[in-house]
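I am attaching a structure below and will ask some questions about it afterwards.
Removed from the display is one protein chain of the complex; every other protein chain stays in position.
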Amino acid sequence: MSGNKVCIILSDCQSCSGLSNEDMNRMLGALKGGAKAAHALIVKAPCIKESRKEIRTLHIEGCDRAVVGMWCHPEKIGALNWLPKKMSPSLIEVVDLSIFAAKSTKCSSQVDKYVRVLHASAAGLAHAEALKDRKIPFASKSVVVIGSNDRAKDAAKSLASKGIHAKLISMEPMPGVNAENLEVIDGATTEGLKGIPGDFRIAYSRKGQRKETDAASILLVSERCLSKAVPPKDSKVKVVPLEQFRNYSAGGAKVKGMAFLDDLQTLTTAADPVTPAWHTLLEAAKTAAANHMADYISVIARDVKAAGLLEMLWKEAADAGVKFIRYDDKSRPKISKEDSTISVKDLVLGESLDIPADVIVAPITTRPWEPMFIERLFLPSDWDLKSRLRGPQRGTAQSPCDGIFMVGYAGFNKLLDIAEPELDSAVAQISAFMQKGCHVARGAVAVIEEGKCSACLTCVRTCPYRAAIMNESWKAEIIADKCAGCGNCVAVCPSLAIELKNCTRPQIGAQVAASTEVVQ
Amino acid sequence: MSDKLKIVAFVCENHAMSAIRAASIAGESLPESVRIIEIPCTGRLETPQMLEAIGGGADGVAVIGCLEENCYHDIGSMLARGRVNRIKDILKDISMEPERVEMINAASVSGAMLMMKLRQFESRVASLPVLSLKGAIQ
Amino acid sequence: MIRAERKPVSEIARMLAGKKKVLVVGCKTCVAIGHAGGEKEVAELVSALRLVNAKEGHGWQFEQTVVERQCEKEWVRPIEEKIISADAVVSLACGLGAQTIADMYPIKQVYPGVNTMFLGVPEEQGVFVEKCLACGECVMFETGGICPVARCAKSMRNGACGGSADGKCEVNLETDCAWYMIYERLKLQGRLDLMTKVVEPKDWSKSHAGGRRKIVRKDLLIQPTDRTGTEVKK
Partner (left out) sequence: MTHVSNLQKVMDSGKFGVTGEIGPPRGADPDHIIKLARELKGSADAYNLTDNQTAIVRLSSIGSAVILMKEGMEPVVQMTCRDRNRIALQSDLLGASAIGVRNVLCLTGDHQIFGNEKSAKGVFDLDSVSLLSTFRNMRDSKKQLSGEELEAAPQIFLGAAENPFGTPYEFRALRLQKKVNAGAQFIQTQAIFDMDWFERWMAEVRKMGIHDRVHIMGGVIPCKSLGGARYMKNKVPGMKVPDSIITRMKNAKDKGQEKEEGLRICVEMIERLKCIEGVHGVHIMAVMWEEMVPYLVKEAKLLPRPIL
């Protein structure tokens, strides 16, 4: 394969590599002599970070690709934009050698492994098919923030303050919101979204007309999920999140009434309560009653499910003196300001009571996500958002498609302390995304070879991003901008019809051969 | 040098690789005999590649992927485990030790646990009889 | 689709003892769609056999190829030289493909690489279930669209046997009793009268029990008038 001469760039900075001179020379000798494909270019400088100029001037003749052996962590030296222009990102393989010799156990016996790893990467890269124009500069310079709530407004304002042209699309009118390079489109409902990251086009309808605006990236801020946890501003009622009840102490102050609510939202919005963790709620009520934290301790809940294990807890709490009040949707509990009591109509007794509650303990949760908002936006790929956003490790605001960030969405009751920082992290990620200025097409993308597909539907069933579809001529087709480059379809295809760019079978095969090969 | 143990590790670039990085930051290093091949997702791995690794002289093959219920690409490590089990059946069928191939799941935070599992795997492979392959696979 | 399952690698290796040039032929239709004999499975089998070769030193040399549909002579013709130059041919197609090659090249030893199992549907990805026996006389209209011949362990024609309990077959508690399903569906369709009709035993002569079968389409036959094309039976 012409045009696949690979050079290995390795700095001999002793500080990070921890190798002695004699080891380093042994390693460089093995690198030069061993691999068939690579010719090693050794950079004599303490560290790659300082030696950018030397490498660039050497403008590595005769090589198309480079393997950069790093002793410290690749992230530390930032994007490798210092390499000569003719090398686009897909032609550089950064090999993190530090994972082989951790700081504490720097030992020269690892030299053989370093050589083998660099050779494997070089062999693999030699077989790589580079994507020609991997960098796609953004067509638009602005960010669209969609959401009709003040958190969306804050997000748009902070983006604008960072010098990014932000457009806020919100259903409700947003009076008095104006800032430098912030455009407000209120009273508009989104109709659809097209395009790829960096070149999105959002259709929306405003005052009956259908318009379209461009955006490089999109931030969806849904207020619906975040509970307005705070009761009316001026009431003397103190709110303690159930999660922090363990380390709550009245501090000697006389507490007349302590009310445990199933969901704080019921005080403010009409939304039905999210079922709390009954276990923690009842445990808390029981402990409160046990050490007399207040004269009158009550649990105010809508659907009292005393079933199974909980039955015991309900009974124990009742024995310890906790009063249970059940309300229904028509007679929701309300905080009356004067003497910090909650007035609620008890379903069982049938008359309305005034419960003393100068301290309210309630779980502060978000509401599981609502598909309606996502479907109305017809996001470019119809991911099943619920399964994508499972679990906090999934990254607070990440979505499968670059350039689209979501705040306030969760496949589960997300506690407020997770939901809050989501917005700041989303804003930070967007500004980083915008600074890049170009959308780096994912290194790996699946491509189907003409005529080899036997239409067995397995890739369509397997693709986690629904990027594989069946076209009209009953053959499989992969939508490039939805493909996340995971390669699962490549492995399940029975006719080997799909190949993963930049991670092709010969490329992996070469790496396997190189890593099991005996280097002289 | 060639008599030393050789273990090829197919590592998924998402959670598994970050687990290895987390371990190396914490000061632990990869076991001596492990060679890493980074792939976009363990679901990318195909059975012939694992067989060629063993045929090429690797004493053991470790496939390190994300936790099954939290895989970055949703189904990658489940498919990988299926393929590793298929390779185990083939190895047992041609009277080679199925323990040579192993699927290890790691969360991006459990670097130390992953290193411990890799060391255990390395000792298990070391205890197996030496792989006597007459000619390397053509 | 015709469903098949690869034979154990050791069994295929035993067949190839003493051979030198081995050709592994896959097929791109039924067995590919059923993940038993497509190009991927050919690659897997070849790398497994190479491993056996490296371990036991049989000196095999492998050639791997795949044809569009191995049960058609015209599709096998293009790989004729490969077949002729090989000492042994391992066919990963269903029984039809393997025998097409065997019949076209009688001197060649053609080994089946898969066991052809049944006509089945994918219940979910990776799970194939038998639903038709190709028994030559479809009775499914009488049983609410569920074939009792293939899906009942005793191919009964008259309602569930004594052993079926909780809707499951006595032979294998995972499979639903076909007759339980038939009862439910006929009840749904309001045709329960069919359940009380005493059904005549099945005419097995139309199935393989009546000898190897043949379909003759007179409208497609290109043959002189006198040859009627029907089977001659003593």
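Note that the chains take the letters A, B and C in the order they are written out, and that residue 1 is the start of every chain.
Methods note: a contact is a pair of C-beta atoms (placed from the backbone, for glycine too) under 8 Å apart; a residue touches a chain by one contact, two chains touch by 3 or more.
Keep in mind that this is a model prediction, so the values were computed, not measured.
Asks: Indicate each shown chain that the hidden chain touches within the full complex.
Replies: Displayed chains contacted by the hidden chain, ordered by label: C.
Asks: Out of C:G57, C:G126 or C:G163, which is the one that touches the chain we can't see?
Replies: C:G163
Asks: From the list C:G18, C:P106 or C:P201, which touches the chain that is not on show?
Replies: Answering carefully, the residue with contact to the hidden chain is C:P201.
Asks: Looking at C:I84, C:V121 or C:V171, which makes contact with the chain not pictured?
Replies: Of the candidates C:I84, C:V121 or C:V171, C:V171 is in touch with the missing chain.
Asks: In the complete complex, which positions of subunit C touch the hidden chain?
Replies: Contact residues on subunit C toward the absent chain are 153-167, 170-171, 180, 183-184, 192, 195-196, 198-201, 204.
The rule is short, and it goes like this: only the chains that are shown with their structure count from here on.
Asks: Could you put a whole-Å number on the gap between the CA centroids of subunit A and subunit C?
Replies: That pair's centroid distance is 47 Å.
Asks: CA centre of subunit B versus CA centre of subunit C: separation in Å?
Replies: Inter-chain centre distance comes to 36 Å.
Asks: Residues of subunit A that touch two or more other chains: which are they?
Replies: 462
Asks: Going through subunit C residue by residue, note those that touch at least 2 other chains and give them in order.
Replies: 40, 43
Asks: Would you tell me which residues of subunit B are touching subunit A in their complex?
Replies: Touch list, subunit B to subunit A: 1-2, 4, 6, 8, 20-21, 23-30, 32, 35-37, 39-41, 43-46, 49, 52-53, 56-58, 69-70, 72-76, 79, 83, 107-108.
Asks: Give every residue of subunit A touching subunit B within the complex, in rising order.
Replies: 73, 96, 98-105, 109-110, 112-113, 116-117, 120, 124, 387-388, 390-391, 393-394, 443-444, 462, 464, 484-488, 490-492, 500, 503, 505, 508-509, 511-513, 515-519
Asks: So in the complex, which bits of subunit B are touching subunit C?
Replies: These residues of subunit B touch subunit C: 46-48, 51-52, 54-55, 82, 90, 93-96, 132-138.
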